[in-house]
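Only one protein chain is missing from this complex, and each of the others stays in its spot.
Moving on to subunit A:
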Amino acid sequence: MASHAQVTLPLPILPEGWTGEKDFKAIGNLSAATQRSIEPVGPHFLAHARRARHKRTFSEDDRIQAQENAKKVEEDDSGEISEPEDPMMLSRDAKDWKSQDHYAVLGLSKYRYRATEDQIKRAHRKKVLRHHPDKKAAAGSTEDDSFFKCIQKATEVLLDPVKRRQFDSVDENADVEPPTKKQAKDGDFYKLWSRVFKAEGRFSKTQPVPKFGDKDSTQDVVDTFYNFFYNFDSWRSFEYQDEDVPDDNENRDQKRHMERKNNNARKKKKSEDTARLRKLVDDAMAGDERIKRFRQEANASKNKKRLDKEAAEKKAKEDAEAAKASAAKAAKEAEEKAKVDKEQGKKAKEAAKAAIKKNRRVMKGSVKDANYFVTGAPPASIIDSVLNDVELIQGKIDADETAALAAKLNGLKVADEIKGVWSGEVKRLVEAGKIKDGDAKGLA
């Protein structure tokens, strides 16, 4: 709020012995509040809503509003050209316009190369309104229009982009002197130098110019900056300081001589300027703590890299060896396992073979026990056919069935029982389709 309430009654005097931390003593809390609705109306409510919705406090909101307002003021004010006029300047003669500071004449010395065309126009208008010869005449002074001519000349130069650039090239008032070593040491090195380079940057053909940065700038920023200024592409030229070339046709030689002379002078000045800038950058770099820091960091990181590399190599080697050893071990184990497996397989096979042989013997023995299923001495043909049938069946059944059949036959001595087992087996095989009905008749 703009005005503060006033209380005229004086405050009490601090009683003796009163103490408080930082002169403040919190004693109580506020009483409970009432919830009420405020009316969403009026400018102050808008402010309240703004604060509530953006969760700002009073002072934050004040600041933000002030900033917004200030911005507006600045934009409005940028056209305000009000500089005190140096009486020396007012008495200048327009004839030596080359040595005059055009910006100062128009009251734009604050802006210089940054002044916009619009500002120049407005500044010109303002100066004209004040210094027009008619005004002076009205005020009763002599018809002295020399400063008015200065104004006109300044405007002519500044509103012509080519001429303005020529003037800006040699506008020493816009230069910033580089800090001396002592200044750089005592003051803020980065602030001082960045001002210098900001001024130098105005001559750059490529805009924007990288910033000098501060002590915490990254290496990228610093590198970009120095690279830019070591390869500085300047539009600065020195025509403005040319000596006047005689404009008559009387002495052509003289004219040519002057032109040559001027050209040489420009070139010389240009190269001098380039050298000057290079020296400037060298000086800045020499005192730049950041470069030193980067170098140290680079060294440190290089060493670190080397150590890292060595460590990595060592580790890789160890890893490879370990891998090799474990691979060999695995191969050996596999080999041994295979060998054991093979032997075991062989044994089993032999055992099976022996079992089959034994079983077959049991089978043949069984038919023999059954006396080849005839009574009395069996004739050779019957023995032959029965044994053939037994062999046929033996050929048709596998080892397990052989074992089962042998188990059934084993121990049987009675011919009928043996015959029963055999006929059962034949029947099973006929049903399974392994032998034809009618085969192995001798056993059926």
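Everything below uses one rule, namely that a contact is a pair of C-beta atoms (placed from the backbone, for glycine too) under 8 Å apart; a residue touches a chain by one contact, two chains touch by 3 or more; residues count from 1.
By our rule, contacts and distances are computed from a predicted model.
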* Structure fact -> According to its UniProt record, the missing chain among "Ribonuclease P protein subunit p30", "Replication factor C subunit 3", "Actin-like ATPase" or "Mitochondrial import inner membrane translocase subunit TIM17" is "Actin-like ATPase"
* To do: Among A:L46, A:A66 or A:L90, single out the residue that touches the unshown chain.
  => A:L46
* In terms of residues, what is the contact footprint of the unshown chain on subunit A? -> 1-15, 18, 20, 22-46, 48-49, 51-53, 57-58
